[in-house]
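The structure follows.
In this view, the complex is presented without one of its protein chains, the others remaining in place.
Going by the order they are written in, the chains are A and B; count residues from 1 in each one.
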Amino acid sequence: MDDETKQKIKERYQRQVNRGERFWPDSIFKDLIVSLAIFTLLILLATFIGVASEPKADPSDTSYIPRPEWYFLFLFKFLAIYGQIPVLGKIEWIATVLVPGIAMLVLTLLPFIDRTPNRYYTKRALPISIMALVVVDIILLTLMADVPTVSENGSKLVGWLQAVAGLAIPGLTMIALFLMAFAFKNISAKTMFWMTAIASVLMIGFTGSVLAIAPKPTATAEGTVATTLVDQIFAGQDLYSVNCTECHGDDGKVTKIEGVKGLEGKEIPPINGHDVLYTLDDASLAEVIAYGRPDAGMNPFGKTYNPAGLSKSEIDYIVIFMRYTWDDRFEMPAEALKPLFPPLAEGEVPSYDVHIQPIVKRYCLACHRAGKENNNFLMDSYENILSTGDNKDKDIIAGDPNSYFLQVIQGHAIPDPKDPTKTLIRTMPPNSQLKPNIVDALIRWIMAGMPRTAEDAAKLTVTPAPATGPAGTPSVTPTP
Amino acid sequence: MWKKIFDWLDERLGLVDLYKNLLDRPEPQGNWWNTLGSASLFLFIMQAVTGIFLTVYYTPSPDHAYDSINYIMNGVAFGWLIRGIHHWGATLMVIVVFVHMLRVFFTASFKYPREMTWLIGVGLFLLTLGMGFTGYLLPWNQKSYWATTVGTQIAGTVPFLGDFILKALRGGSNLSALTLQRFFAAHIWMLPAALAGLIGAHLYLIIKHGESHFPTKDD
Partner (left out) sequence: MPDNELNRRDFIKVTTGIVGGLIGAAIGLPAISYLLDPAFKSGGKEAWIPVGKIADMEIGRPYPFSFTRVQVNGWERTSTSHGGFAIRKSEDPKDIVILNSRCTHLGCTVNWKDDAQAFLCPCHDAKFSEEGMVLDGPPPRPLDRYADFRLTDDGILEIFYKES
């Protein structure tokens, strides 16, 4: 650039400055308005959207699908599309290092590549068109980032459409733009802008079709994240009930395992006393749960050996539950002391949703779920409780106090009808006795005909007033 | 009385000169697009302030990082606000810095005499991305852990040097306490120091050359 051009640029700038404004307060005022808008936006985002809670990092969880930060998603997608290219696609570093590296280099050295003094947009058709295409491509690749390149039925159509939208059209358009700029010099800027616009519309169209035919992302049923102490205790309680009660009992007192295949009759130390809680810190307790005690017969529950195992966060919840429930140095927060189910009034009929489900979850589900030895009696849903089991005809009979279910929870084992010396069903739960109020709730529920929702149960409820109750309604508490 | 104090101070600090040279400058007619640079600076300051506050409770260790963040969010008054602003500020900063760069590109403001301003600006953009990348790991949750695993893995695909770069980034072959610690150091000391220095240079050049004007047909 010669001195004359430099002089011209300076003079032009001076003319603009003379017609301009003062930095303070004119420009700063505008800056401040924008800053205030951004600040307001930040406060709103922080207040109303906040930061989603995520489970704790779990290096042993290899099933987690990793995703980069949103502003690197386009590179991620570019890499995936690039990988589809035959032969070249196998050389990964071209996409991960070479292309982004060259792009950054060009961007950095821009003032030394584009050395003309021209600034008006019609005089810079090539760089503006290329940058526009790159920006559109970055946005579209980001939008497509969650769509896999191969659909579930093995069709590669989605992948090809993505390659067309994200790689082929912008690539070919850029080559065409370069040709127009350097091989045919008399092409007007307007033509180049139109070409860019048409290419962008095509890219948007193809991206739209990709998003349209892509399978809708299924809401992932990730475990909820408990953030407050009370929630963590409750989450730990639920996890303990499902995973641990089978061997350790609902109160951690069990010293001899009963009714667990492979571990029958094994003697174990109780886990609710000082020996465990005072001598093992949180991290050690978590490790015991995660890796088990193989020599002592305890299975590992973490994800290291079993992808469906407990996550690090879940194990932490169990540890917190054990601490606050059994460790006498800790005080259970008052909010965490709520009863398992709302206490029943006289004549009130419990419902599955409100009363029975929490009981089942706490005391039964550890064994009565798929994959355990339980006479095929599954208790994981209302339907399964009523319709599964080897003895389903006799297990739960509405209004019948001799239902097997009610017998075993009250301490009466069911003898095998073919061979009275053997038991068909032992008392339940195998290693403890349910509290009287729980047994009462279960009796009332079955005697009243197993209502599911609170409304159904309310209809069956008998007010213990001297008024004549609805006749024929089965109820444990007889109306006077 | 006030006049006397002011004069005394001005004689020693050069307040009037400062005002004339820094604030009372003539500028070309402003455009709203020109506010993006100062918006980036504003976001940087917000990130610095909230970031400093976060370190009051945050602990960079795999054992405590997650719990300390949980404590900030649920146990400390306004912790959710400080972290919320820092979290969303990071996202906005990447957007605003990128759009600022596009504006400079489309108005060709990087041309003579502002080439160095552009060069420093590209450095600022890369540092901003680096801040985002290192900051993402710090909460030590599933998302951040695995995103960093993949991100460092990509750096590991560099031919010949890949394995070396990977180990240098992670502080070993695996993502570990060392990774968290060095990302923390980079996030709160090294990158911000570099950012602050380059921002200073960027601002000096803007004051020296003045803000570029919006190009007209003559340019």
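To be clear about the criterion, contacts are C-beta pairs under 8 Å (C-beta built on N, C-alpha and C of every residue); 3 or more make two chains touch, one makes a residue touch a chain.
Everything numeric in this text was worked out from a predicted model, so none of it was measured.
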Note to self: I'd like the shown chains that the missing chain touches, ordered by label.
What the structure shows: A, B
Item checked: Of A:Glu152, A:Glu331 or A:Glu346, the residue in touch with the unshown chain -> A:Glu331
Checklist line | Contacting the left-out chain in the complete assembly, out of B:Asp10, B:Asp67 or B:Glu115 | finding: B:Asp67
Checklist line | Contact residue for the chain not shown (choose from B:Ile82, B:Leu119, B:Ile154 or B:Leu180) | finding: B:Ile82
Notebook entry, point to check: Which chain A residues would touch the chain omitted from the figure, given the whole complex?
Noted result: 22, 25-26, 28-29, 32-33, 35-36, 39, 43, 278, 282, 327, 329-331
Checklist line | Contact set of chain B toward the excluded chain (per top definition) | finding: 46, 49-50, 53, 56-57, 59, 64, 67-68, 70-71, 75-79, 81-82, 85
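Following the convention adopted for this analysis, only the chains that are shown with their structure count from here on.
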Item checked: Residue ranges of chain A in contact with chain B within the complex -> 1, 5-6, 9, 12-13, 16-24, 26-28, 30-31, 33-35, 38-39, 41-43, 45-47, 49-51, 53-59, 61, 64-72, 75-76, 79, 92-93, 96-97, 104, 107-108, 110-112, 114, 117-121, 124, 127-128, 131, 135, 227-228, 283, 311
Checklist line | chain B residues within the chain A interface of the complex | finding: 22-30, 32, 34-36, 38-39, 42-43, 46, 62-63, 66, 70, 73-74, 80-81, 83-85, 87-89, 91-92, 94, 96, 102, 105-115, 118-119, 122, 126, 129, 132-133, 136, 139-147, 149-151, 154, 157-159, 162, 175, 210-213, 215-219
